[in-house]
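Just below is one structure, and these are the notes that go with it.
Only one protein chain is missing from this complex, and each of the others stays in its spot.
Each chain gets a letter, A and B, in the order it is written, and its residues are counted from 1.
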Amino acid sequence: MIELTIDNKPIEIAEGRTLLEACRENGIHVPTLCYHPALKPYGACRLCVVELVFKDAEACLVPACTYPCKDGLAVRTNSKAVKKNRRLTLELLLASAYETPEIFTLAEELGVEEIRFKLHQADSCILCGLCVRACSEIVGKEAISITGRGMSKEVSPPFKVASSTCIGCGTCVLICPTGIINLEDVYSRRIEHVFSSDDEPILCKLCGESSAGPYAIQPPEPPLEILSEDTLKNSDELYRR
Amino acid sequence: MHDNVIEIGQFLDRESEGEGSLITALENIQSRFHYLPPEALIMASEKLGVPLSQAYAVATFYQAFSLKPRGRHSVCVCMGTACHVRGSAHVLNRLETELGVKSGETTRDRFFSLNTVNCLGACALGPIILADNEYSGHMTPQKADMLIRRIQRNEERKL
Partner (left out) sequence: MTRLDFPEDIFLLEEFQDEEFDSRYPCITICGGTGCRVNGSEGVAEAFRNELKEKGLQANVNFELKVTGCHGFCEQGPLVVIRPQRIMYTQVSVKDVPEIVGKTIIEGQIVDRLLYRNPQSNEKIEHEYEVPFYKFQHRVVLDLNGLIDPLEIDEYISAGGYEAVEKVLTEMTTSQVIDTLMESGLRGRGGAGFPTAVKWGLCQKQPGDKKYIICNADEGDPGAYMDRSIMEGNPHRVLEGMIIGAYAIGAQKGYVYIRNEYPLAVKHLRQAIEQAEEYGYLGKNILNSGFDLTVSIKLGSGAFVCGEETALIASIEGRIGEPRPRPPYPAESGLWGKPTNINNVKTWACVPIIINRGAEWFASVGTQSSKGTMIFSLVGNVCNTGLVEVPMGISLRELIFEIGGGIPNNKAFKAAQIGGPSGGCIPAEHLDVKIDYESLKSLGAIMGSGGLVIADEDVCMVDFARYFMAFTQQESCGKCVPCRVGTYAMLKTLEDICDGRGKPGDIEYLIELGEEIKKSSLCGLGQTAPNPILSTIQYFRDEYEAHIFKKTCPAKVCKGLITYSVDQEKCTGCMVCARNCAAEAINGEKNKPHIINPELCTRCGMCASVCKFEAILVT
């Protein structure tokens, strides 16, 4: 067992766990955007930064979702330095996500007062990578990836055309925190390919007729119920990796 | 087109040692065709056991790869620090005006591709232009002009 303190509270936790997991298990709130308990931590949004305090070295910020728990660590999850940094990260996210209600709400909670830098084009994709990672780790299809580099990064299927690997399961839609991927997009792309696909079209178990009607495709095993929204939210136990 | 596909297949077969050979294979294909045809990525994905989405991500991440055919003549301006303090920005500016394209683009007639490159490491000779694997040092906007004209003249002579 590892012993450390978080916000002056002594915590005991098994080896091999991250600071974020330690916080969540002890009811300490740390905001996240790119973290999901069903997926390997990615460390992209930097929102979950917490401060490590040392006796004889400068304090530093580390991302809680990837930093491993170690004996004797002294962690502060809500210090001035942490709050300032999170505020700035949110402000930077708002540079493109200024029309995204979810990000706006989060920003308000964290005390962002003004957006000093704005891009011309609003874009709700915050490049958290959840869709790509879900498609890879949960569904196993790797139909989409993050392409490009730097500010030209975008989530896209290969060659920006409908992917023949996509099975239309809708996991990316469910997991997206800003809702920029919508179900129609997924299915409308899929429909184009059904005619050249060898897959037997069947009714989608989860949503029945409401989405793509007779053109829904057989989702993969394990059964679709695991991918339902509620289950995803409460899946800490199910998906510990 | 069919011949190209065979050749691409040969490149890939050489690299199918499995792990990590995707980038080496793509580098060879890029070198041979001056761009990555879509067939190359699809075949690489199949032969090397790499998801197509990963191959595409790699092709769009690294600057060495181009999904669009590059111009017959590549003109690269070194934007290293040493060249910068010696005025490489002026040289680039001149070329952009003269060729009518921005850095990273190819002229309409696919004759020239203009690019910048980060430090060729010949800093004593800055500003440097690398045109078709030939280095030209101590460039000025005027000399850059002359270089372009020389390349054009040489092409005309060949015809």
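The working rule: contacts are C-beta pairs under 8 Å (C-beta built on N, C-alpha and C of every residue); 3 or more make two chains touch, one makes a residue touch a chain.
This one's a predicted model, so the numbers in the text were calculated from it and none came from an experiment.
Student: Touched by the hidden chain, which of the shown chains?
Tutor: For the complete complex, the undisplayed chain touches A, B.
Student: So which of B:S74, B:T107 or B:T140 would be touching the chain we can't see?
Tutor: Checking each option in B:S74, B:T107 or B:T140, the one touching the absent chain turns out to be B:T140.
Student: So one chain is hidden, and I want to know which residue out of A:M1, A:A57 or A:M151 touches that hidden chain in the complete assembly.
Tutor: Answer from the full complex: A:M151 touches the omitted chain.
Student: I need the residue numbers on chain A that touch the omitted chain, in ascending order.
Tutor: Residues in contact with the chain left out: 41, 43-47, 49, 60-61, 63, 66-68, 81, 84-85, 88-89, 92-93, 95-96, 116-117, 126-127, 146, 148-153.
Student: Just checking the interface: what residues of chain B touch the absent partner chain?
Tutor: Here the touching residues of chain B are 19-24, 26-27, 48, 50, 54, 57-58, 61-65, 79-87, 90, 93-94, 97-98, 117-126, 128, 135, 137, 140-142, 145.
The criterion applied here is as follows: only the chains that are shown with their structure count from here on.
Student: With centres defined as the mean C-alpha position, give me the chain A-chain B separation in Å.
Tutor: Taking the mean C-alpha position of each chain, the two centres sit 36 Å apart.
Student: Applying the document's contact rule, which stretches of chain A touch chain B when the two form their complex?
Tutor: Within the complex, chain A touches chain B at residues 132, 136, 142-149, 156-159, 163, 165.
Student: State the interface residues of chain B toward chain A in the complex, per the touch definition above.
Tutor: These residues of chain B touch chain A: 38, 41, 51-57, 60-61.
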